[in-house]
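Down below is the structure, laid out as structure tokens.
A single protein chain has been omitted; all remaining protein chains appear in their positions.
Think of it as A, B and C in the order they're written, each chain with its own count starting at 1.
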Amino acid sequence: MNRYSIFSLIRNSVNYHQDWQRAWRSPDPKKEYDVVIVGGGGHGLATAYYLAKECGITNVAIIEKGWIGGGNTGRNTTIVRSNYLWDESAGIYEHAMKLWENLSTDLNYNVMFSQRGLLHLAHSVHDMQEIGRRGNAIHLNGIDSEFLSPAQIKEMVPFININCRYPVMGALLQKRGGTARHDAVAWGYARAADAMGVDIIQNCEVTGFRMENNTVKGVETSRGFIGAKKVGCVVAGNCSVLAEMAGFRLPIESFPLQALVSEPIKPILDCVVMSGSIHAYISQSDKGELVIGAGSDAYNSYSQRGGFDIIEETVGPVVELYPIFSRMKMLRQWGGIVDVTVDRSPLISKTPVDNLFFNCGWGTGGFKATPGSGNVFAHSIAKGEMHPIAEPFSINRFNSGALIDEGAAAAVAH
Amino acid sequence: MNDQQPQVASGSRADAVIKTTSPAYNRKRTEGDNTLVELPWIGKINLRGNPEDSRFVEKIKSVIEVELPLESNTQHHNNSVTVYWLGPDEWLIHCKIDRVQELMAELGSQLSSIHHAVTDVSDYYTVLQIQGPNATTLLRKGCPLDLHPEVFKSSHCSQTRFGHASILLHKLDSSTFNIQIRWSYTEYLWDYLVTALDAVDR
Amino acid sequence: MNQKNRLEQGGRLNRTKPIRFWYDNKGYEGYAGDTLASALLANGVNLIGRSFKYHRPRGIFSAGSEEPNALVQLEKGAYTEPNRRATEVELYEGLTACSQNCWPSVNFDIGAINSVLSRLFPAGFYYKTFMWPQSLWMTYEKFIRKAAGLGVSPMEPDPDSYDKTYAHCDVLVVGGGPAGIQATLAAGKVGARVMLVDEKNVFGGSLLSDNVEINGISTQEWIDQQLNELRKLENVTLLNRTTLTGYYDYNFLVANQRVNEHLGSNQSGNAPKERLWKIRAKQVVLATGAIERPLVFADNDRPGVMLANAIRTYIHRFGVLPGKEITILTNNDSAYYTALDATEAGAKVVIVDIRHNPGGELFEKAEQAGIKFITNSTITGIDYAKGKIRQVEIMQLDGDGQGVTGSKSQLPCDLVGVSGGWTPTVHLYSQAKGKLKFLDDKHCFVADTETPNKLNQNNPSFSVGACHANYGLRDCLIKGFDAGKSAAQAVGFETTEITSEISCNEPESAPIRPLWILPCDHPVGKGKKKHFHELHNDSTVADIELAAREGFESVEHVKRYTTTGMGTDQGKTSNLNALSVLSNLRNTSIPAVGTTTFRPPFTPLTLGSIVGQERRELFLQKRKTAMHPWHDRNGAVYEDVGDWKRPFYFPTHNESMHDAVQRECLAVRNSSGLLDASTLGKIDLQGRDVSKLLNLLYTNAWSKLAPGKCRYGLMLNEHGMVFDDGVTTCLKENHYHMTTTSGGAARVMSWVEEWLQTEWPDMEVYATSVTEQWAVASLNGPNSRKILEKLTDHPIDDESFPFMSMREMNIADIPARVFRISFTGELAFEINVPARYGLALWEAVIQAGKEFDITPYGTEAMHVLRAERGFIIVGQDTDGTVTPMDLGMDWIVSKKKGDFFGRRSFVRSDTARERRKRLVGILTEDPNIVLPEGAHLVEKLKDKPPMDMIGHITSSYMSPNVGRSIAMALVKDGFNRKGQSFHVPLIDGSSQKVTLTDPVFIDT
Partner (left out) sequence: MLIIECPWCGKRDQTEFSCHGEAHIARPLNTEELSEEEWGDYVFFRKNPKGLHYERWVHAHGCRRWFNVARNTLSDHIHGSYKPGETPPTIDTQEVSQ
């Protein structure tokens, strides 16, 4: 891999950029790999990267049915934060946050990780109790967390309508929270993994698993059988479909979740603002468009789009909270298929099939976990034992009752 | 418990001496030829039972003197009561407010041996009436039903949605609709319709 | 007259109505009927803004909604709007607009330095740089952000109003060109309910840019004739200025109508600025026309380069000739119409045709008109200075058109018209998940309506006219009519009767030369000149080449890497050219490359119109109780509980919240207080099996509840976690009254109904919600009986009316159900009356209580009072992870009765675990300290985090009755740790010492 540097950029510009290398190869699948990762989203690519970089396993393939980063990684509102309530969650999201903070340098790819600060608004006494509990828990877990008064919120977002239908009573701020450029995350991991020998195989759909003695031996794909000593599935919204191929069910349902962007404008919103109880999530991208997280349809669906009613339910609160945006315009709306667990926490787990691992259930909020999730999943696959940070997220919790219920306490999981 | 019947049995006697209110009490709004009002108190009884049990159907008829509507989205009425179909085993009786207690008691005793439920919901709902040439246009703003006169004909009724609220919509004639709505949503619906009235292209 | 490019006559304008407007602070004049773009062109203004990335000067490129360049900041102050397409903004008196993305001015723009440095900024350059050192990224980002974006957001709330409405129809026709008008007519005539929408201010579509004859009359006459006929049909709704923005499932379509916007700010009066139509159509006819495809040649972004057909539109629709000397660059015949019309309008026209031997009827016509042709050649450069094109450079194409040969020649001109053929507007069909097919002969995608695919089987639709690549007018008219017929037929209308006679003269077109990326005197991408396939985001052919070189092969990757098609125009003029570059690079066909996904909206949609009237008071309902008017009169401060507005506390004499709550709490324990408890959920249950149902719903046993008796219960979900609680009363045999929490009312009702209807249809229970039937005043305190006695004759002594029972009686002559239950631990009566009497009851009790200083109290005092007694609040002391045992409420979990919801979950290994978090009381060492709710307990205090937490404070108050602060907490192994001390470290670095206790602070 030719490293990117100021010099390489200048050198190439002289030459009209004719000499840039491919960011990743486009190899034909080999007969067999030590590890096959199914799913070329951020989590899958990160898993392969850390397998190669930290676990010394480079005979790895990523099998992607479409184009890498085309799943939820390419559809999310790019919010990154680690201010979760439960210790287990704080563990994995903060692990991710620390990796984010060094990711561009680590990958030699600018993922535009922008720690511009992230606000959670509280609109009721109940909300205040919720952010109170979470803010304190985060603080005691050693993660940055601050409470803001309405006046302080106004300072950060002067045009916010504090006296809206559900008045803004306070907020939780994570200064280290922010956004990252979603596509760049996929591409950066792909390029760095490829450079260490990982094969990225696109347009190749996994259609089944080959198993012997309840042990996985490889995957059947649209491009033929590919052998594997171990298989990690990281296919987000499609995880139930793959689980069915392997003969088991998951505590997961798939829903369409939507987002929208406005036309690009000059900088106006310098932080990320989330409001769970009136449902408005908004930030401004580096390109200038307002990125707005919408809701999900309340029925299972694999169509990557949702109803217009959800857009109405999203834009209403946005305009209520930010009346100045009423004359702004929606440029595009789209949807992704999110994999939602009952407790709104992910599954990083062994499965009933030996050597087959699943990493899914990130639902509406897994982009922020990408580095951390890939990292612990890589270690777990390499060792055959779950990494301590991943351990609590095992599928067994749905039998034992040891849920990590981020939904129950906050009902917010972006 | 029956020995402890309240001393004022019917609404009417209490109503005579006691101030009653509702969210849009005595309100009326006219814009052009269109008028919005809250109707004075109507008695409302929720009725449950099995329509396949002919005894049930007949007893109801004997008490209210109207055939129970068995088809969805229909209502039957005579001079004093209207019965709305609400579900396959659920109806709503509209009557004069001072007849509620009497009808409830009568229904209760007639149906005593049949599985049923009779519940006073007179105060659970209010009824707004919108009247005028733009009535349909106004209702279309919040209601997803097809209200075209050929589709939603006079005398039709339907439970549906208006904005965020559930409503029971009853078309009396080509320009008159009754909208039954939950008490606490009345003000919301009122404001919504008034806003719509203001914006009518006249 | 200053409108130097205005033609003496022509155009659908009202020349008697001149209109003053301002652009970049300079005054101009146009006519009613102009768009901002046509008026500017009439005045000779064609430098409109600066481009997104390189800040290159840009002008007006089109005459419609596909405009990628001419984006302006419309109006000022609260009325301002960024990124408005000048080609769509209708002129009105006083209109004010400014150029965007340039500073200090559009003529001299500092940002243009980017253009000089452009070689450093290829596609995706961000990803390769700004990493050294990483810590500086946030600083770099600040500058990057400033450079990006286009216009500016308004900074004041929107003063305009919006409206939205549902609509239904049999046939929705999208596009009011010849095809759409005919379709509407056909379906309308047979009686179908038809809606016709068109985004333009007038109907006619491309006919507005045309001057042919239909059935022997002019296009304008023909349009008028048809519209007259349509207006006569009551079943036809015509909506102009209405853009169909989104095509969703089951023929749900969203259209945005600009009702009064074209009148300008302050003009709208009562009528809305915009109206959103939410349409359900049984059938849809898409007649959205086609967008002219540009050719990509050297420096093709210069102001003065314009789509050929746009020039024609400016001539015919606006009476504007945007240039005097026009060079037309084309690969097909349709630009010849422009050449002919421009010549007739007085321009000097030269056609540069990249074809070797153009010929045919139109060619001959053009030659006859004296138009000069240069064939097999292309423009290889543009001499542009001071906002104007002076001349273009022409060279001959080599054999396959990939290079140029021979010598350069110069051709003076002030306007360049380009035409690369047409791209059907298939956006909507594709939004609806309809499959597209590629027509090899016409080099474009159209809707594949013949082989409908399963993904859009819910969206029955037709595609017709230019949007189906039928470019002949006669064809459009006939097929449009047929489509309207077929659509009506599909809905069930008899259509055999009607026919339409069409005659019009159309010359045959010669074939197109399928070449869109035109070479220049240096290899494309390697040299000074830029080939923009996408003007809006400054994306060049070289960018696509670079993306492909770097392995971004998928069209979706190319889109995201180069941002092509991601601008406010969504690539309407550029997508196909991008695909053709990519297909060349990958040596494959365009359909093999595939398109990116079309998504709504078709053109950007105002957020305000999505909200419609549902803003401010109508944003979300505020539910109020019957007593609300009294609360208002008595200065209540409200708390939002779900949709409800509940009194939080009642301050008197400018009291603080703290003082009011303390006073209210004392009053209740010392004398009496009155709480509005109307919002409690209430369900009426009747039937033989109610007690059976209650046994399943609640954890305790219900079989033996006698009439008139009340019982408290906890409701669990199947996970075994508490999700609601309340008191249920047996009114009489087989008749019960259940109460739920205010927030949980709907959830519980639905929970009960779902089980009854789906799992146990044979259970004889009817459930009816009566929440709002009953207004509830809860009278609490030692004097409450004395007060009540004044209002009723009914005996209410302990013996006739014991605790946990219900009596029906008159209170103040109002028929009431009175419950002797208590959430404060005091003597209490919950008086339920029909809501219409709620206010009267409240006032009567207040009146009767005067002598006892009866005190109205709000939810906060209620919270304190119940905490003093150790009563829980579901949702505050529980969070969906708490079992009854965790609450120390084992007593309410029946061991004897059979199954109930959640019971099996108790014995799961984690739920049965010792040392779970349990609810305990908390006393601070300093009795004056009220811990913040949500603070956590630790065993070992450290200098700084991380610290291991063992639980958190769920409720915390200053209790005037206990005389100190009290709190509750969920603490690991809490029951076994009572008496032990722990620390509560706070976020400000301080910490409090606390002791675990029983959660009951005032005992009976």
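The criterion applied here is as follows: a residue touches a chain if its C-beta (ideal position, glycine included) is under 8 Å from a C-beta of that chain, and two chains touch if they have at least 3 such contacts.
Model, not experiment: these values are computed from the prediction.
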Displayed chains contacting the withheld chain: A, B, C
Contacting the left-out chain in the complete assembly, out of C:908, C:964 or C:993: C:908
Chain not shown: contacting residue from A:250, A:291 or A:408: A:250
Which of A:124, A:152 or A:400 contacts the chain that the document leaves out: A:400
Touching residues (missing chain, whole complex) on subunit A: 238, 240-241, 244, 249-254, 298-303, 307-309, 342, 398-400
Interface residues of subunit C (partner: the chain not displayed): 248-250, 252, 280, 433, 454-458, 718-719, 750, 753-754, 757-759, 761, 899, 903-905, 908-909
Residues of subunit B in contact with the chain not shown: 72-73, 86-88, 90, 144-145, 158-161, 166
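Note that only the chains that are shown with their structure count from here on.
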Intercentroid distance (Cα basis), subunit C paired with subunit B, Å: 35
Averaged-CA centre spacing for the pair subunit B and subunit A, given as whole angstrom: 50
Computed distance of Cα centres, subunit C from subunit A, in Å: 22
Of all residues in subunit B, those that touch subunit C in their complex: 1-2, 4-9, 11, 14, 17-23, 41, 46, 48, 89, 115-125, 137, 140-146, 148, 151, 163-165, 182-185, 187-188, 191-192, 195-196, 198-199, 201
Of all residues in subunit A, those that touch subunit C in their complex: 4-6, 8-10, 13-14, 16-18, 20-26, 66-67, 69-70, 74, 87, 102, 104-105, 108-116, 123-126, 128-137, 139-143, 145-147, 159, 161, 164-167, 181, 183-184, 187-188, 202, 262-268, 284, 286-288, 303, 305, 307-308, 311-312, 315-320, 323-334, 397, 399-403, 405, 407-409
Subunit C residues touching subunit A - in the complex, by the definition given at the top: 52, 79-83, 119-120, 122, 125-132, 134, 137-138, 141, 144-146, 148-158, 160, 162, 246, 248-249, 252, 254, 278, 433, 455, 525-527, 542, 546, 549-554, 556-557, 560-561, 563, 566-568, 570, 597, 599-601, 604-608, 610-611, 614-616, 619-620, 622, 639-641, 648, 719-721, 875-876, 879-881, 905, 908-911, 932-936, 938, 944-947, 949, 952, 954, 985-987
